[in-house]
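Every protein chain except one is present and positioned as in the full complex.
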Amino acid sequence: MSKTIKGQTGDWEIVVGMEVHAQILSNAKLFSGAATAFGAEPNSQVSFIDAGMPGMLPVINRKCVEQAVRTGLGLKAQINLHSVFDRKNYFYPDLPQGYQISQYKSPIVGEGEILLDMKDETIKVGIERLHMEQDAGKSLHDQHPDASFVDLNRSGVALMEIVSKPHMRSSEEAAAFLRKLRSILRYLGTCDGNMDEGSMRADVNVSVCRAGGYEKFRATGDFRHLGTRCEIKNVNSMRFVQMAVEYEARRQVDILEDGGTIVQETRLYDSKANETRSMRSKEEAHDYRYFPDPDLLPLVLDQAWVDDIARSLPELPDEKKARLVKAGLSAYDATVLVAEKESADYFEAMLATGIEAKAAANWLNNEYFGRLNKAGLAITDGPVSAQANAAIVKMVADNTISGKIAKDLLDIVWSEGGDPVAVVEARGMKQVTDTSAIEKAVDAVIAANPQKVEEVKAKPKMASWFTGQVMKATGGKANPGVVNAILKQRLGLPED
Amino acid sequence: MSLPSSLTDFSLAEARDAVHAKKVSSKELATAFVKAIADARPLNAFVTETPEKALEMAVASDVRIAHGEARPLEGLPLAIKDLFCTKGVKTTAGSHILGNFIPPYESTVTQNLWDAGAVMLGKTNMDEFAMGSSNETSYHGPVFNPWRARNSNQNLVPGGSSGGSAAAVAGNLCLAATGTDTGGSIRQPAAVTGTVGIKPTYGRCSRWGIVAFASSLDQAGPMTRTVRDSAILLKHMASVDPKDSTSVDVPVPDYEADLERGVKGLRIGIPKEYRIDGMPPEIEQLWQKGIDWLKAQGAEIVDVSLPHTKYALPTYYIVAPAEASSNLARYDGVRYGHRAEGAEDIVDLYEKSRAEGFGKEVQRRIMIGTYVLSSGYYDAYYARAQKIRTLILRDFTEVYEKVDVLLTPATPGPAFGIGEKTADPVSMYLNDVFTVTVNLAGLPGIAVPAGLTENGLPLGLQFIGKAFDEATLFRAARAIETAANFTAKPAHWWRAA
Partner (left out) sequence: MSVDKDTVRRIARLSRIALPEERCAPMAGELDGIFKWVEQLNEVNVDGVQPMTSVVEQRLKMRDDVVTDGNSANALMANAPQGEDHFFVVPKVVE
């Protein structure tokens, strides 16, 4: 889907902003010493604090604060040395205290940015803020016909809410934002990014406006140039983000073109029906009565501590990409390789053996990733180690094997395992670079095909036919470069 | 040392010394108080009596004493306000909404006391969720003040919210008791029952495990028959608690050590704003008497001004209900406590359980708090109140450049009759007019008995100190105690009843 939707009355622009809830990677919860592991027995990871028992008090987990700061630094954002925890008051069975401890007026992280590498351009999406808050528990509605069951294991787990500015303008950009954010968080080690387990959830704000409205908004900062937005809750995959935005934008355009108006509301994306639906139960006007949590003091950080965290930051995708491009990779290859931390790590492990970056990237992108995709395997589950793939690339580079043989070799190592160097040795896969052997083969082919020799003199491009015949005669092991050189000399063709 | 004739007449200090000297066993003490409590049921001071636990703990204490392993409060029987969560012992906060809640944990303050060897007699009655100044809002019914006016059979309130603790101390039903003070709930009942009560500096005692009313104001403290007893008990209630983010990291001094240092050279401020319109002459006279006593003992009296004093009470009635409305949201009938029958859906369950579970005053305060935090009113009420709090604290900070401690009346009058002030909330709220400022500023305050009204009812004076300077408060209060020589005791009329 492009940035504009063609309507009967003219063009419409899509504008998307996102609020992402990311679970902070920590052993214990934000304000209690209960564990955070996924999938535990019901109510087994709940302290009396998480259950809102009388007289229980919160004490903050230093690691969670550090992770929030680390994430802020990774998003090139302002770190606020003074932030405040507020209570957001509302009643819900999985909210035991009757309020969520969050940061409302004074978040720990302010404005930052994320770069998105789209097909033809790099887009900068502004980050509005990042704040820490508690997760709620879980209500299960399918256990009993007229009862809901409440499990508080998630209650009190630390979350970061990361809020973007409305700087995305298509469903692809929305999905790319979530993908890039996830990548950064995983590089930083601040969130595991497991969307299936709910470690990352996105609320997507979608609006449409007349063509040109977005530019006016960017120029003035005036939201009135944008349309009324709808918030789509808890979209839990990149693909669903894309589909939800597409559906929702189209829905809004249809309403507007029929002369209707968009009602600001919360909607739910139903992935089975591929549609968004109004969440009627949330329609009751909320009044969260935020006020500073009197059980906690303002969170005051030392600049020196923040600086220490900054110094410990790993290389992030954008920097890694820049380094790889400098090392000779195309921007595209570099983008693909750094997108997932695991593939980047794999690639770095290959480079660590001393092979050339460009060759390694080509090999991974053209050969190994294709095989992984076909087998439906993640890079961490693939059967061939980074070192083995590097060894193959190295053997191609130093002419030990031909490119064609390399592919066969990968197939063997893929299915049978083993050290590629040893396999090449044992199966006699080394390419022939002995000129006398190749000369003999070339002479034999020329002698057997006098008519073709005449033809090639008129049409030099036909030389490749001879190359093929020689390669066939040598079982693919002849070095194609050497074959071509000898052929040209024997056939009296000009050098390139 | 001449010991009192009855064990229940012992002060905490006397009992401590007697137990340590093996003149009295812990079991004897506990037995005497268990009987006193049973005899005093007409006062309704206790909501849960724990005689078996008391005897069991006392016997264990006697074993330790025999082995020479006595701890500072070894074998001393105490009463605990029902706001403190006590592991395995029902804790109701004076409310129906907690139902038969039995905490699976022990509050830090009570744990500190048990760790020091103290013995638990039971849980004392209180205003529901500590919201009240007369102990009349309790789900368990009102507490009667052990004191009655001369030649009167009228039942009087014991003050609130720690009314049960105050009555238990005044009626010799325990050696001492714990209380909590959000706007005066220790000092005001202490004053109207002729006992000593101190609200320590905010952050001095851990709030962990105490059912919260207003988190930024709540503070636990001792209620005792003598100043020395309060000094002893506070030492063992207070601690630096890693489980409470607002517990302050200041070591707990030995308050008893400095007790007799006197007030010579101490600069004592008399804030003029505490001379309020319509103040009974008895209070005015008592205050002047206090000034004279202190002067006579060598203190320097300084007239000072705390200009924002009159705004403290209305400020309190925004801040405290706001925090309470949020703190009490957890009582929803889902995980513990009262759940209404026959709810149609979850919202119905909440609304019915809370309507049935909370009493009238608590409902009113939740409503006030919800209102002042709600959209459109926050700035006009809550934000403004918190700014005025800053000004109130600033008043004190400026005055403490000139004086060491302040002397004020503790209450605007003596104990009043049951039901006399329940009709008009604001007239009830005015009982805390002298005490509430201290909570807003987080400072320590102590009430000490100073005399009787013409009708023979006790009255108290209050000292307000600098943050974490409880030691000076004890010294000053001890000076008043010595000068006043307050020896009056309520007649034990309830035993006949």
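A and B are the chain letters, set down in written order, and residue numbers restart from 1 in every chain.
As a working rule, a contact is a pair of C-beta atoms (placed from the backbone, for glycine too) under 8 Å apart; a residue touches a chain by one contact, two chains touch by 3 or more.
Since we're looking at a predicted model, the values are computed, not measured.
In the complete complex, the hidden chain is touched by one of B:101, B:416 or B:494, namely B:101. From the options B:42, B:242, B:298 or B:419, the residue with contact to the chain not on display is B:242.
Of the listed residues A:292, A:382 or A:420, the one in contact with the hidden chain in the full complex is A:292.
By the touch criterion stated above, the residues of chain A touching the omitted chain are 26-28, 32-35, 41-49, 51, 59-65, 84, 91-93, 139-141, 143-152, 279, 281, 287, 289, 292, 294, 296-300. Those residues of chain B that touch the chain absent from the view are 99-102, 104, 202-203, 216, 242, 245-246, 248-249, 308, 310-311, 314-315, 317-318, 325, 329, 332-339, 343-352, 354-355, 358, 363-364, 366-368, 370-371, 374, 381, 383-391, 393, 424-426, 441-442.
Rule of thumb we're sticking to: only the chains that are shown with their structure count from here on.
Look at where the CA atoms of chain A average out and do the same for chain B: the two points lie 59 Å apart.
Residues 48, 51-60, 87, 89, 91, 93, 96-99, 148, 150, 287, 289-291, 294-297 of chain A touch chain B in their complex.
Chain B makes touch with chain A in their complex at residues 85, 91, 93, 98, 101, 103-105, 107, 207-212, 214-216, 242-246, 322-323, 325-326, 328-330, 332, 334-336, 346-347, 350, 370, 373-375, 378, 382.
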